[in-house]
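For reference, the structure is listed below as structure tokens.
With one protein chain removed, the remaining protein chains of the complex are shown where they sit.
So, chain A:
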Amino acid sequence: MRVHAKRAGALVGGLLFSAWSFADWTMNMTPGVTGTSNSIFSLHMTILWICVVIGVVVFGVMFWSIFAHRKSQGYKPANFHENTVVEVLWTIIPLAILVAMAIPATATLVDMYDTSESEVDIKITGYQWKWQYEYLDEEFGYFSNLATPRDQINNRQEKGENYLLEVDNPLIVPVGKKVRLLLTANDVIHSWWVPDFGVKKDAIPGFINEAWTRVDKPGIYRGQCTELCGKDHGFMPIVVKAVPEEEYNTWVAEQKAAAEKERELTQKDWTLAELMERGEKAYQTSCAACHQPDGSGAPPAFPALKGSPIATGDIAAHMDIVVHGKSGTAMQAFGSQLSEVDLAAVITFERNAWGNNTGDMVTPKQIFDYKNQQ
């Protein structure tokens, strides 16, 4: 047994030592940057230390028995098998510890649920496999997609510093303001988590959940989806950029102007080449995850578009499936996700890429009319 204990000791020692010798082997939760995350951290540390102390006492007695009360050392067993006082004590003491623990936990929880008096409202919608952020007071919104190139994921390219934790359009929030987050989902359940804020809330189709945060320190904060949501669950990160209020206001103004400009694009006269160029980009962000960058799909869940009867057949049917989706399948209704321009561009692209040479062109105006005639 002594040999075994030494082996176990060497193992534990080895583990701890190797952990200490690499400073970046994070072993604990970080306190984060918000009041909530700091309260959570202190709850976490309190309960952790309570467990450690109980563990030391209980395992201490046990190891004392293991070392001292051994048959091989000729120890004769005692014969006691109950002691009411001790049994009552070790029922009541843990109960008291738990009550003491429940008090600060309740306070933190009640505070986390208080979403009143927010200054900025942002609606967050989870999609397979991206996030949509809509600034409800400012009437603009956008999608946030994974920005890590597929080549890095497939080991054809060296992985960058923020591998899998980088997006094209981060969520921008002003520092020092209470931001209310309204969470929902379009398809399956997702969960929006930024560890530094201490905010994790499920985004559930048909529900609107509330959460809030107030970030006091400008910076870039990263998180991930934490509810299994299908094949690319591991590939829909969250990036939040907290900026000073002035910078935030400028950015909001720019976004509003850009949104206006985008609406004007619907009226513009587009050429096939322009639509193809824009369509390819939109396809890569919105469609390629399922239908694959080369249109080959992943049947049977995700049909190929290359040579498909829809992408080479009737234009109206093609518009219908892209705009309205197909119920009972993973094909979403993109009509509300993409602008008229992007819808037109994607459909045009799909009808002319990968040898689908139909030569058809669908204009933003046609999409606009199609949506309105419904």
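Quick note on the criterion: a contact is a pair of C-beta atoms (placed from the backbone, for glycine too) under 8 Å apart; a residue touches a chain by one contact, two chains touch by 3 or more; residues count from 1.
Definition applied: contacts and distances are computed from a predicted model.
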Omitted chain (choose from "Amino acid/amide ABC transporter membrane protein 2 (HAAT family)", "ABC-type multidrug transport system ATPase component", "Carbon monoxide dehydrogenase" or "Cytochrome c oxidase subunit 1") - UniProt protein name: "Cytochrome c oxidase subunit 1"
Options A:V61, A:L136 or A:L272, residue touching the unrepresented chain: A:V61
Given A:K201, A:R214 or A:R278, the one touching the chain that is not displayed: A:K201
Hidden-chain contact residue, picked from the options A:L228, A:A257, A:L272 or A:A317: A:L228
Residues in chain A touching the chain absent from view: 1, 4, 7-8, 11, 15, 19, 22, 24-30, 36-37, 39-40, 43-44, 47-48, 51, 54-55, 58-59, 61-62, 64-66, 69-72, 75-83, 86-87, 90-91, 94-95, 98, 101-102, 105-106, 108-110, 112-113, 128, 152-155, 159, 161-165, 187-189, 191, 193, 195, 198-202, 204-207, 209-210, 223-235, 298, 300-301, 327-330
